[in-house]
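Omission of a single protein chain aside, the complex is shown with its protein chains in their original locations.
Chain lettering (A and B) follows the sequence in which the chains are written, and residue indices restart at 1 in each chain.
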């Protein structure tokens, strides 16, 4: 997919944000540092900065998502941008207009940025490879491929909680990602991010039916036994179990899954005493996580949501060139 | 439900706005006075004040409502707040996320205020009793329980039209609420508001099947005969007859209802000559009200809509502490 070429400009600055794979470590750290500066905005009485005032951001959600769309919408509004929420199902694509014609139309309306969620892996890349030079594309989740802003907010949350990657050094943390890695774009993005930033040990934990073939080649240790997989972990990331997996060929039942892999207080004792627990949400209580853990003192699940807005503000303003540099002169395509 | 404890802070200032029942008279009058100061904003060339700039307000409408949602959205925008409209049916609750998890997630996004409409009585109270200390909850209608901003705009409209409660004195007005009191949260809130503010006589008028059992205990006089119930009334509030009541067990037919209880010009003559007519809308012409009355000179139906925005601006800014006092320092929950 040549994501690297698409994601940065000639000087290595962020242009589109499509996937973690291939992004250089220094750039990931730059985004985390920028997010740090936005983390306080949500705490202020006036939760707004004028960095993207007068910009138009179009949320193109081909898959329904209240949570992710809302965080992108809030991030855009707190950057003072104008936001268009486009219900793609109801739009001209139902009149037979092609995706690229829809994009060209939105470009002609001088949209500055597309935030794209699509069920097809590679959709954001496809769009980024066709948009005009001055338009920016942010991937808000494409098929089973990547969900890169989620991975970044996971890194940010871990950094805030543990001090990892704070001094730009590597980390000796043991991180365990538990559950349905096979169908999870969050897991794929997390694995790339943690390996790029550097960790002590990165583990995936789950039944064979929910782990990709040859997942070891991604640079992870594989555990099918949760007791072993959680042993001495510093960070546990629980993945959501999709309803459609809970019955049928891949799993016997939700209850069975919870018995074996669900994160309970007892199972949590296998990890380090100061372990932190994360989950991309929405959580299935009693399926992949026990309420006592989800609501417990070691849970960072709400911190992830909170930092998600700061991280998205950082990605959006850096891609737009609003943050560390002045925006390059717009290429006058047609005038 | 201990609404009083939830609704005010330790110093008696408005915190959440959940129901009229239990609110002290002085606070109701304070809100009406504040609404007075906002009533002119809609008349200005620039219909905006910066009182809630940089605040995020989430409209959580579990029941569809264009009219009420629109007035809250406009009130928020005219206070310069950012507004999120959340379609709850389409949200993560359909993925099995619990209501409280949805709320926690929105809180983590630093939403400052939830405007809630829900089919279940007590929903707004439930939410208010679980939100973080710095978050505010406004009830936009819960089941058959209350619709408190509607009652306040009714009071405001009556005060503007008749001078009642203007000098903070009581009123000698005769107010008649006519129709389906049984299913009306508007009626319940109105009854509490008028009794708290003080009226000469408060009547409910309707067939037995549409009045609650022991409605007299709420402090009203009951009339089944509309001619008697409207006699010498100063204010008539007609209630909307829901379509589902018009056929079946409770009522013979819409036409029959109109014949007996519909407000016609002839029936209006029973009231005082300067009687005013109100209705929470949307009206059913020819069912509970004749068009000649709805569009007539004594009708205040559109004034109610107009003042509804001013009243909601008052409630929102007072609850947020933007109006008469500076906002208390945000408790730093987790940093």
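Everything below uses one rule, namely that a residue touches a chain if its C-beta (ideal position, glycine included) is under 8 Å from a C-beta of that chain, and two chains touch if they have at least 3 such contacts.
Since we're looking at a predicted model, the values are computed, not measured.
S.K.: Hey, which of B:103, B:116, B:193 or B:283 is the one touching the hidden chain?
M.R.: Checking each option in B:103, B:116, B:193 or B:283, the one touching the absent chain turns out to be B:283.
S.K.: Which of these touches the unseen chain: A:29, A:45, A:64 or A:86?
M.R.: Considering all chains, including the one not shown, the answer is A:86.
S.K.: Give me the subunit B residues in contact with the hidden chain, please.
M.R.: 42-48, 64, 66-67, 70-71, 73-74, 77-78, 243, 281-285, 302-303, 305-306, 308-309
S.K.: Quickly run down the residues of subunit A that touch the omitted chain.
M.R.: 53-56, 82, 84, 86-87, 90-92, 95-98, 101, 104-110, 327, 330, 332, 334-335
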